[in-house]
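Removed: one protein chain of the complex. Kept in place: all other protein chains.
Order as written gives the chain letters A and B; numbering starts at 1 within each chain.
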Amino acid sequence: MRFITIDKKNWTQGIDQSRKTYQVFGPVRDENGCQIKPLAVDTHPEMDAAVTVMSPKSVLFPQTEKILTATLDESKEDHHIMKPVENGDIPRVVLGIRPYDARAVQLLKLNFDNPDYQDPYWCEAYDATTFVGLGVTHPGPCDFSTAVGSGPFNEEGLDVIMADMDDKYLAKILTEKGEKWAAACGFDLAADARESQALFDILRKEAEKQIQAEVATDQLAEKNILDLYEAPFWDDVAFSCINCGTCTFVCPTCWCFDIQDETRHNTAVRFRNWDTCMSPLFTHHASGHNPRGTRVQRVRQRFMHKLKYFLDKYDQGIMCVGCGRCVASCPVNIDIREVCNRMNDYETTK
Amino acid sequence: MDTCIEKIRAIAADLLARGTVEKVIGFADGSIPMATRPIAVSSPKEVEKLVFNSVCGLNLANYVSKNSLSKKEGKIAVVAKGCDARNLVTHIVENQISRDQLVIIGVPCTGMVDKRKIAALFEDEITGFEETGDTLIITSSSKTETVNKADVLRHNCQVCTHRNPPVYDVMAADPVPEQTLEQPYADVDHIAAMDADARWAYFEELTQNCIRCYACRNACPLCYCPTCFVDESSPQWVGKGQDTTDVATFHFLRAFHCAGRCTDCGACVEACPMGINVRDFTRKLNKDALELFGWEAGLDLDKRPPLDVYSPNDPNDFIK
Partner (left out) sequence: MENPYLPYPVRIDDIEVATEDKSLKTFTFVFVNPEDEEKFAYQAGQFAELSIPGVGEIPIGIASSPVEKGFVKFTVFRTGVVTTHLHNMKKGDIMGIRGPLGNWYPWDKLENKNVVIIGGGFAFTTLRSSIVYMLDPANRNKFRNIDVVYGARSPGMLLYREELFEWEKRDDINMHITVDGTDDPDWKYHTGFVPQVVEDNAPVADEDTYAIVCGPPIMIKFTQPALTKLGYQPHQIIMSLENRMKCGIGMCGRCNIGKELVCKDGPVFTLEEINQTPKEY
């Protein structure tokens, strides 16, 4: 790994140069907030944008994605035989991704790339994507990443991490992919390694100090699943929930999807769409039986999955990176930090 | 605004202490600036949790339709602004809850603030929000802004002509003066004046960020169908993906299902994580209901909505 400095005067030019190799994604502001979007030729990322409403997970995992097609035309030899859709592994770079979102990608990887099955669509997109992160010097009030295994200057999952030094960026290149990106941009001004690391350490400490997260997760692993499941506070937690999909859709670590077929004239297409455990239909059997037919059961499922089942199954910490998007966007202000503390502190009376 | 919170708490405590109601549904403080959350309190000592201020933008009538209540629930009290109370009337007229199961704690309202308008005053995230009378003091890590509430009201509150609950069991404050507006539907007229192509482009842009989370539908008290049309599978009416036609169909049809019933409470827009002004659709239908049938929803317990009853005087110039 090595350090380089990027004069901000050269930044947009470098990005434009890299477009020969990469499709560029980055944060932009619109009337509704900030979003990570593919950047057209004359747009550049707004690197000082606040946290985006939607997470960058859609770069690897679009909300609607065609996965298979078939022709229904019986005069064709391969009628009704499904073929994969090539979604293309055009190299991409996500600029200004926050460290907690990069960790989230690694958590998603546990699902989409495991020893038993690999999702070719997600995996190819992942292999084709370079993550150039920007350390968060002023974490917002909903950021609690330090309490859950991440932090404003964490390097997990990033190919490059940059720090904003007013007139320039100080960049730490972490991987091969990062090197390739820097080369494609023509960013090559080396910086002293020891001094640079020291600067990063200071910035990290300053940023982490600003996060006043009081979220405890240390007791979750040793709790018994059924004790937590039967806990009496779920009715209270779930009362105001309107079972929309907001929390799951803005969340960088939620991965559930639906598979649906559609036809148009003589073509059949199989899509996958983001789905949400908040939806009453999520677990609805064709027979009409629904194991999670009530709102309380669904709300409980979400928090148990995020804070307990995932923890037990993968032993990689909880399925939350502390981005705070669900807290900011939940229409009824259900706060995962409060629920986590309730679960962490819960003792059965027996 | 006199937030009348002390009165609301007193009324709630009294109802609970006497056992008149099993629970009171109201708002409580949220965990982040500019947030409140719906809560149900069931004992007098819990009423201290209740708040009422200019960020109580959701509609609590959403929590008393048939699919929200369990069958054995007893009497419930609901803190209701003008628009919320009108939705409670609609619930009663539509048999979602019986009049005697409800105690309506009416709250005259001078409007809720538009959180997005306030957020747009800042480049970074808001860390504090305080309200005194008609003045709001909002802070972020880089600056503080002092704002008049009137300058940042939600649009539906700016054009509201039913600030006082038309039906109630007890009022938490004296009524506030109602507004009269010269052009209450200026926003609808503006869109209606566009030609078809311009209007289509406008609607495409309006819904382009929709993520089909259904927060709008789920926050709306009117949307209580056990299975929504977008969730039907036999037959499947609407695709579930991001196809623009499917997204538009969801919004158009939902607006039509609310026609003649919507009170413009703004909960849909408040709930939407993407800030989509879905009221552009519902307000058109509200205007039609008013012009074609002289109808505004939720003002009278004894009147049925126009799409519910037939009258020989119903407009029929669309029959050619």
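Here is the rule we use: contacts are C-beta pairs under 8 Å (C-beta built on N, C-alpha and C of every residue); 3 or more make two chains touch, one makes a residue touch a chain.
These numbers come from a predicted model, not from an experiment.
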Not-displayed chain touches, in the whole complex, chains A, B
By the document's definition of touch, the residue of A:Gln118, A:Gln219, A:Gln316 or A:Thr348 touching the omitted chain is A:Gln118
Given A:Tyr100, A:Phe144 or A:Trp255, the correct residue touching the omitted chain is A:Trp255
Touch with the missing chain holds, among A:Gln13, A:Gln212 or A:Thr263, for A:Thr263
Even though one chain is not shown, chain A touches it at residues 67-68, 70, 72, 79-84, 111-112, 114, 116-120, 123-124, 225-226, 229, 255-263, 268-270, 272, 275, 277, 282-287, 289, 291-292, 297, 301, 304-305, 308-310, 312-313
Interface residues of chain B toward the undisplayed chain are 233-234, 236
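FYI, only the chains that are shown with their structure count from here on.
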The answer for chain A against chain B in the complex is residues 30-33, 35, 48, 50-51, 53-54, 63-64, 138, 140-142, 239-240, 242-246, 249-250, 258, 260, 262, 271, 273-274, 276, 279-281, 327-329, 331-335, 337-338
Listed in rising order, chain B residues that touch chain A in their complex are 30-33, 35-40, 58, 62-63, 116, 119-120, 123-127, 141, 209, 211-215, 217-219, 231, 239-243, 270-271, 273-276
